[in-house]
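Mind having a look at this structure? Questions to follow.
Apart from one protein chain that is not included, each protein chain of the complex appears where it belongs.
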Amino acid sequence: MNTPIGVAVIGAGYWGPNLVRNFMGAEAFHLRWLCDLDLGRARKVLGRYSTVGATDDLETVLADDGVQAVAIATPAGTHLDVALAALRAGKHVLVEKPLAATYADGLKLVEEAESRGLQLMCDHTYCYTPAVSRIRDALHSGELGELHYLDSVRINLGLVQRDIDVMWDLAPHDLSILDFVLPDGVVPVAVSAHGADPINAGRACVAYLTLQLNTGAIAHLHVNWLSPIKVRTTIIGGSKRTLVWDDLNPTQRVAVYDRGVDVAAPEELGDEARRAMQVSYRSGDMVAPALVEREALGAMVGQFATAIRTGEPSLTDGRSGLRVLAILEAASKSLAQNGAIVEVAQ
Amino acid sequence: MNTPIGVAVIGAGYWGPNLVRNFMGAEAFHLRWLCDLDLGRARKVLGRYSTVGATDDLETVLADDGVQAVAIATPAGTHLDVALAALRAGKHVLVEKPLAATYADGLKLVEEAESRGLQLMCDHTYCYTPAVSRIRDALHSGELGELHYLDSVRINLGLVQRDIDVMWDLAPHDLSILDFVLPDGVVPVAVSAHGADPINAGRACVAYLTLQLNTGAIAHLHVNWLSPIKVRTTIIGGSKRTLVWDDLNPTQRVAVYDRGVDVAAPEELGDEARRAMQVSYRSGDMVAPALVEREALGAMVGQFATAIRTGEPSLTDGRSGLRVLAILEAASKSLAQNGAIVEVAQ
Amino acid sequence: MNTPIGVAVIGAGYWGPNLVRNFMGAEAFHLRWLCDLDLGRARKVLGRYSTVGATDDLETVLADDGVQAVAIATPAGTHLDVALAALRAGKHVLVEKPLAATYADGLKLVEEAESRGLQLMCDHTYCYTPAVSRIRDALHSGELGELHYLDSVRINLGLVQRDIDVMWDLAPHDLSILDFVLPDGVVPVAVSAHGADPINAGRACVAYLTLQLNTGAIAHLHVNWLSPIKVRTTIIGGSKRTLVWDDLNPTQRVAVYDRGVDVAAPEELGDEARRAMQVSYRSGDMVAPALVEREALGAMVGQFATAIRTGEPSLTDGRSGLRVLAILEAASKSLAQNGAIVEVAQ
Partner (left out) sequence: MNTPIGVAVIGAGYWGPNLVRNFMGAEAFHLRWLCDLDLGRARKVLGRYSTVGATDDLETVLADDGVQAVAIATPAGTHLDVALAALRAGKHVLVEKPLAATYADGLKLVEEAESRGLQLMCDHTYCYTPAVSRIRDALHSGELGELHYLDSVRINLGLVQRDIDVMWDLAPHDLSILDFVLPDGVVPVAVSAHGADPINAGRACVAYLTLQLNTGAIAHLHVNWLSPIKVRTTIIGGSKRTLVWDDLNPTQRVAVYDRGVDVAAPEELGDEARRAMQVSYRSGDMVAPALVEREALGAMVGQFATAIRTGEPSLTDGRSGLRVLAILEAASKSLAQNGAIVEVAQ
């Protein structure tokens, strides 16, 4: 057994407590600090029975030689400063999504980490769920065939954020999942975004993103803070099978349908000839694979430990966070231009 | 009791049999003919026990003085010719959606009917369902407040049409509903459409339409022939309440949620000041109003009779069909321009 | 092609119109009469365009040599008289469930039919659905292993019948299905029934039946006229797999779960020793087999024709109707005795 990795959590707001709980439960880590500008909040999160240190002073944390890694759950606008300070103090860094407030900021972090040989990992939590893991397998193994379309709906009566719009709040989940599950060589190349702010909140509360992939496939995201009903469903249509992920259906999160439409024509025919052929319909069984229920955050924290120990980048490293930022920036540009198609920086 | 109106149904394909059944069940009508180029098909629809006439000759039907009205359920591309012939023969006309293959064609029909004082009605069947009727009431009465957004999903493993894309096949339903339920003065002004043809069918099989309304509200439609699961859900977000219509949930098709987000600030404040105020969240009850189950087509047929008898235009007259065509044409233009915003002709 | 079998439908009430429609749609039959004591009702069902004869005189129907078969959809209390008259007139007979009002009456019909070499068939419609057909296969083929338990819920806001209680109204569905799907040699041997009449309707409106099978398995039915929600779900637990049939979920009516509990012990050990062993849990995939949607009544009508043509008893012959009556009578006896266990006559 290795010595546990000393870790500190920065930020005791919405997400911080989840990190605290999971680092405390992970044998690979020793949680030394919970740091928040609001010391009382940090103390409240730790509770009255904890031996973990509470502090409001980041310097203290970064000066602690026992701390080898830092997990940052502060507002996106502060990620650059906090993460940069941590990297410069020689700490491995885990950052909440989005990696940073801009692509340029994210790039600074990636380059700083790479130049120092430190881990920079994004907490793209969904990528560590059994469901998303199964989706990745289904796309990588060829079970679904070629990706035809991906349609994701993530709507809820959500907290209207003060600093970011609904796209920057919710779409990072879907974009990080997309980044995670796409087979090698399949990438989004352009994006169009439409949004609305019907409650006059000062930022989009409803948004639709359409992504064009380099293969001709289409991905579409619906994110919405104003829906009274909660929906978290993604349909992943493939040439062979289609997978439906309903994250709110715990007993059947993933369903793989052998149903679809085929163009029944030999490949060697020209397009015109193929279209003239009859299309045919598959109407086969549906399989809902058994998935082991586990807390995704626990698996994510485990990956962080592995990355630190081995020096290998994690599956959701800084580069993946950068790719998500590239799409978000393009989407924001499109939104400002009334939905114009904007290319995604590669 | 009035003498029944003599009626003929043209087209014995997918929808024709439904019209036949409903005209036969309506006291106000006397069904005299079912006409189809394929006489065997017409005979098969009527069955071995019927006294209704089958024919493959439209002229015979139009020459029959006992026929006062004609219902057309032929492919969209033929609507202009068949309907024009019927109008010119002095018959009232009911047409399947879409009214015609182009806006220009539709306009010809509307003008012909108006100049002759004949009814031209679109079979926008959904508008005659209790659910859509309830939605119209909810928007017109102010129960929902101002419309904030409308999001509709109509997906299924659908028949890939040979002559039209998924947008022209399925979106007429949603667009006719939208036209029907919007309060006076609220209209779509521009549209952006994205689509994909991943199975190489020669036309879009997946499409997303974003409509901008003149009030700043947004409407978004997702239509899809390739989905293994069937979804028919529309969310209508209002400033006071939000209505969810799930047409596949027969015991709870319509649900009205008193849940939402409010900007808790006096109207007289400027936007900047209002944004600084706290938003607040309503989390009230949901009410699923009792709806009488009835076949929409029966109600539609009844409306047709009423329009003929009274000379008043029906709720889904030719003009409403034209408005739907205007949006479809703009959407097709946008689709061809990779999602560019296209204004809707008023 | 054989000459169509001349058929008459007796009873134009709730179910009769469905029989009329299906006989009219079946090539194997020629529908000659619809007979009802209320001639106006019969005429209304046939409509204004039909060449089928309407009559209120059963004698006329039975005297018609062109009528070879009669389908009876009158109240249960009249089945004996009507069916007996039909059989004595040499007609094959199809009877709505339940076969008759008592076991003794049912037996008379069965014996009359058998002595005359005529078909007596029960319209156990559910047995002709793809779902129940699939269930039968799953139990007969060994896919589910041995039957452990069957739990059925059939509740709704139902019409309170004037002549029969909820058990006689709804349980025939479940009992005929049970009779249909059980493997050879597995039979109900005793029943206990509990009920309540909370609205003071004069008969049980809520009832629970517990059936003991000769194998030690248990079957339980919940039938209820007073539920505001509609549920039609049957769970069929087997030693290898468990099948769930949700008849209100058209896209996933049948689901086969490879989930369950096993006692992980060699068969040769005694019970005591086996219990001491650890139980283990299977948590495998679920498969929802593709089922062809078709109208069950059409398949039932087809079976009736086949039985008449071949002289072979149908899958739901009079004997199966008798077995259902045997259980219903035992259940009524139990209900009257406050739930006492009552043996089922074999």
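The first chain written gets the first letter, and so on, giving A, B and C; residue counts start at 1 in each chain.
The definition used in the following text is that a contact is a pair of C-beta atoms (placed from the backbone, for glycine too) under 8 Å apart; a residue touches a chain by one contact, two chains touch by 3 or more.
Owing to the predicted nature of the structure, the values given are computational and were not obtained by experimental measurement.
J.: From the touch rule at the top of the page, work out which displayed chains the omitted chain touches.
T.: Checking the complete complex, the chain left out touches A, B, C.
J.: Based on the whole complex, identify which of A:251, A:280, A:310 or A:337 touches the chain you can't see.
T.: Hidden-chain contact among the options goes to A:251.
J.: Out of C:115, C:141 or C:200, point to the residue that touches the absent chain in the complete complex.
T.: That would be C:200, which touches the missing chain.
J.: State which residues belonging to chain A touch the missing partner chain.
T.: Here the touching residues of chain A are 24-25, 30-31, 47-52, 229-230, 251.
J.: List every residue of chain B that touches the chain not included in the displayed model.
T.: Where chain B meets the chain not shown: residues 252, 255, 258-259, 283-290.
J.: In the full complex, which bits of chain C touch the chain not displayed? Write them out.
T.: Spelled out for chain C, the touching residues are 146, 148-149, 151, 153, 155, 157, 160, 192, 194-196, 198-202, 205-206, 208, 210, 216-218, 220, 222, 224-229, 235, 237, 239, 242, 244, 257, 259-263, 271, 274-275, 279, 281, 283, 286, 338-341.
Simple rule for what comes next: only the chains that are shown with their structure count from here on.
J.: With chain centres defined as C-alpha means, what is the inter-centre distance between chain A and chain C in Å?
T.: So the centre of chain A lies 52 Å away from the centre of chain C.
J.: Could you tell me the distance, in whole angstrom, between the mean C-alpha positions of chain B and chain C?
T.: Whole-Å distance between the two chain centres: 41.
J.: Residues of chain A touching 2+ other chains?
T.: 259, 283, 286
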